[in-house]
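Shown here: the complex without one of its protein chains, the others still in place.
By written order: A and B. Residues from 1 in each chain.
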Amino acid sequence: MDPVIRIKNISYTYPDAPGPALNDVSLDIWPGTFVAVLGSNGSGKSTLAKHLNAILLPAAGKVLVDGMDTIDEGSLLPIRRRVGMVFQNPDNQIVANVVEDDVAFAPENLGVEPGEIRRRVDAALRQVGMYELRLHAPHLLSGGQKQRVAIAGILAMDPQVLVLDEPTAMLDPQGRREVIDTVEALCRDRGITVVLITHHMDEAARADRIVVMDKGRVVMDGAPREIFPQAEALRALRLDVPDTTELLRRLNAAGMRLPADALTAEDCAALIGEALG
Amino acid sequence: MLKDITLGQYFPGDTPVHRLDPRTKLLLTLLYIVTLFLVDTWSGYLLVGAALAAVMAVSRIRPKAMLRGLKPLVFIIVFTAVLNLFFTSGEDYLLRWGIIKITRTGVRRAIAMVLRVVLLVAGTFLLTYTTSPLAITDGLERLLSPLKKLHVPVYELSLMMCIALRFIPTLVEETDRIMSAQKARGADLETGSLTQRARALLPLLIPLFVSSFRRADELALAMECRCYNGGQGRTRMKQLRFSWADAAAFALGGLLLAGVVLLRRLGL
Partner (left out) sequence: MSLMELRGLTHVYSQGTPFEKTAIDNIDLTLRHGQTVGLIGHTGSGKSTLISHLNALLKPTAGTVLLDGEDIFASKASMRAARFRVGVVFQYPEYQLFEETVFADIAFGPKNLKLDQGEIDRRVREAAAFVGLGEDTFRQSPLELSGGQKRRAAIAGVLAMEPELLVLDEPTAGLDPAGREDLLEKLFHWREARQASVLLVTHDMAAANRCDRLIVMDHGRVAMDGAPEAVFARGDELTAIGLDLPAAAHIARLLRARGIDLPPSLYTLDQLTEAILALWRRKGGTPC
């Protein structure tokens, strides 16, 4: 199997910036996986995300989406159709006054035939659990609902990859749960590749793979259970570890011998329960 | 509060009026306005008013909602009335007190003008209450599409209008929020001379501009990500098709016009 996105040694510097935002980054994104990208503010996460669908073009190196080079202008629409992007502010990505009309925006742009658009819009709204509210005005929805509409708007393009740039940063815990549950289900049930940029460790813990960025480089790359036990290294990067991993680390530091890689509260409680039981 | 503004608000519903093609509703609104300006008899106003009430009943728009919509226009309505009441020339005085003269014609004209303004506004409200802004822009776009041949960017214009409408509530909310934040820092937006007040608006206007530009930037990016590429080669999920209901609506509209013209002829 080939990676759906192949990033080869890309670098990028914003005009007038003192240093590069991306510095020789290479990464393969495999189809159907859930990848979380972590990094403090200014680590280059968003810049990386914008390279995945040719919003930004690398100054050096290459980004291949499904074999197509993002630098190739003729591939622009096919690339954007395959790699959809959801942003942080839910208010600033909804175009239309009615939920279903907004979801139809992308397939309409792509010239999809009307009956097919209707089918895709309904399917997308069902997948994110917003079908019942399809005739509502977006500004009356909660933050989590708006983000789900934004996700549906991308799904209606029938994409292979869903890139989300801090989609939960402006949401309350309930909204965060809604969005992350939706995203995870799309990956697990529909096989959509997910690239999730986040500041929330508990969200990253649900991914298959975590990529940690710092100063425009990839500094860690592995499964959550490999990454999170490295608490010291993460803290040095202005990041954090989930409380579960931190608890196990402290207990082990005091002499208990527990596997350090449990991520969910349930797994963590099971391990401790056994040790004390 | 700013939130109470209902101008151009849409009340979703599924009545025969809601279901009409937006082009039909746009054209009928135009026809209604023409009809209204042809009215010159009390019975004519009665007929138009009855027609409006009938459409309101069918579309389940409550009189209360209509009144709330008219509220911001009270000033204009009163102004129209006063203007006509005091400044209509004539000799059939009802009242003369110094320079204040009220004539019979003045009273009649004031009432007629108020009726006309209220009926006009209520009629257009009926359009926006029963038709989503998107459908209105969509209808407009299609009615104007012959202009595309003259290289008028009809689609782009209608998209601009649609986005502007979409962001009105967002910006109203934002204005409220920034106003609260600045008041919390002791900003005084309500007292002082006119120039003082204009200056006092800067803490509100500057953040609003900055954030609008940011929003525009982000929205443009999001649209690009959704393959926006101008109007060329675009399709539509919702196809507009005239149905029998539209034909019937046009017939009823024609009937109203004919009724008004007839009453005018008969001078009733």
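Methods note: a residue touches a chain if its C-beta (ideal position, glycine included) is under 8 Å from a C-beta of that chain, and two chains touch if they have at least 3 such contacts.
Fair warning: this is a prediction, and the values are worked out from it, not measured in the lab.
Among B:G49, B:G90 or B:P207, only B:P207 touches the chain left out of the display. Annotation for chain A: contacts to the undisplayed chain at residues 40-42, 88, 142-143, 166, 169-170, 172-175, 199, 201, 238-240, 242-244, 246-247, 250-251, 254-257, 265-266, 268-270, 272-273, 275-277.
In the full complex, chain B makes contact with the omitted chain through residues 4, 64, 68, 174, 177-178, 180-188, 202-203, 206-207, 210-211.
Here, only the chains that are shown with their structure count from here on.
Centres computed as Cα averages put chain A at a distance of 42 Å from chain B.
For chain A in complex with chain B, the residues that touch the partner chain are 53, 55, 77, 80-81, 84-85, 87, 89, 91-98, 100-101, 104-114, 117-118, 121, 135-139, 150, 153-154, 157. Listing the residues of chain B that touch chain A in their complex gives 10, 12, 132-134, 159, 162-163, 165-166, 169-170, 173, 214-215, 218-219, 221-229, 233-239.
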